[in-house]
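The structure appears right after this line, and notes come after that.
With one protein chain removed, the remaining protein chains of the complex are shown where they sit.
Here is chain A:
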Amino acid sequence: MRPRTALVIALLLALAVALWLFQGLGPGNTRFVLGLRAAKLAALALVAASVGMATVLFQTVAQNRILTPAIMGFDALYLLIQSLAVATLGTVGFAMLPAGAKFAAETLLMTAVAVALFGALLGRAAPDAIGRTILTGVVLGILFRSGATLVARMLDPNAHAVVQAASFADFGRPAAGTLGWAAAVALPAMALALALGPGFDLLALGRERAVPLGLPHRAMVLITLALVALLTAVSTALVGPVAFFGLIVAGLAHALAPGARHRVLLLTAAALAATLLIGGQWAFERLLGLRATLSVVIECAGGIFFLALLLKGRIR
């Protein structure tokens, strides 16, 4: 990536953050408003970086540029776990759960399931492993989503409303109670991803090239999937599922930094995601006065981007 591109991204990110924090700040109660805005900013930044990094990592381990954790059903798995929790514990029991313990348990469960399901698929040497993974992932995604819907249907309307609230992306009200816990999971995961950066460069070459170069391929695949599951759990817990956002961000990162090392790619994707999310949410909240929803626009733009990738034949 050229230094100028990096500088432009950094400036745009700084601009988005500055606008978010200081635009329209009245004379009174500055501290209170700033505190409120900073908390939301932290949540948005955390979600953005999680989605961006998770998508880059998943595309590397799956050797494919159009797959995202969302398409493979990672977030649907999270929702299924949520629905099952509401169904078994009841609305009150669900609401009574301590936010931290609930988040930790859900994240752990989701990571275990994701590693077990996708690890078996992606750790093998079979040349058709990628094709099989895509198909299996899409089918699993449908299964998780239908499972979540089925459970939701069997709930009473009140319980259903609780599940429903968790099932749609809402950047406006990030779940405040889980922010600290989410950060405690996401930040170490991101640090580990950056530390393992050169290993991902090798992983991206595919098993047949990475193994002779001395990469413990299977272990690396499992670590990557665990990181993807953790980061997806964080973003889904905070704002709900975002289907195509990661695809836009990872696609842009690869386009702006062609052939870059994973450390650069991961940071670029995280910065781009934060810029888009913070800037976009600022525009929708303050300029458009909440007359439209950012998630809808992002999903729409992401969907078009996905189609463009398909039509350009970049499915590999």
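Note that in this section contacts are C-beta pairs under 8 Å (C-beta built on N, C-alpha and C of every residue); 3 or more make two chains touch, one makes a residue touch a chain; residues count from 1.
As a working rule, contacts and distances are computed from a predicted model.
Name of the non-displayed chain as stated in its UniProt record, restricted to "ATP-binding cassette domain-containing protein", "Dihydroorotate dehydrogenase B (NAD(+)), electron transfer subunit", "Imidazole glycerol phosphate synthase subunit HisH" or "RNA polymerase sigma factor": "ATP-binding cassette domain-containing protein".
Within the full complex, the residue among A:A183, A:L205 or A:A226 touching the omitted chain is A:L205. Interface note for the absent chain: among A:Q63, A:T91, A:T136 or A:T149, the touching residue is A:Q63.
When the omitted chain is restored, the residue from A:G26, A:P157, A:G259 or A:G289 that touches it is A:G259. Think of the hidden chain as still there; on chain A it touches residues 60, 63-65, 124-125, 127, 198, 201-202, 204-209, 211-217, 254, 258-259, 316.
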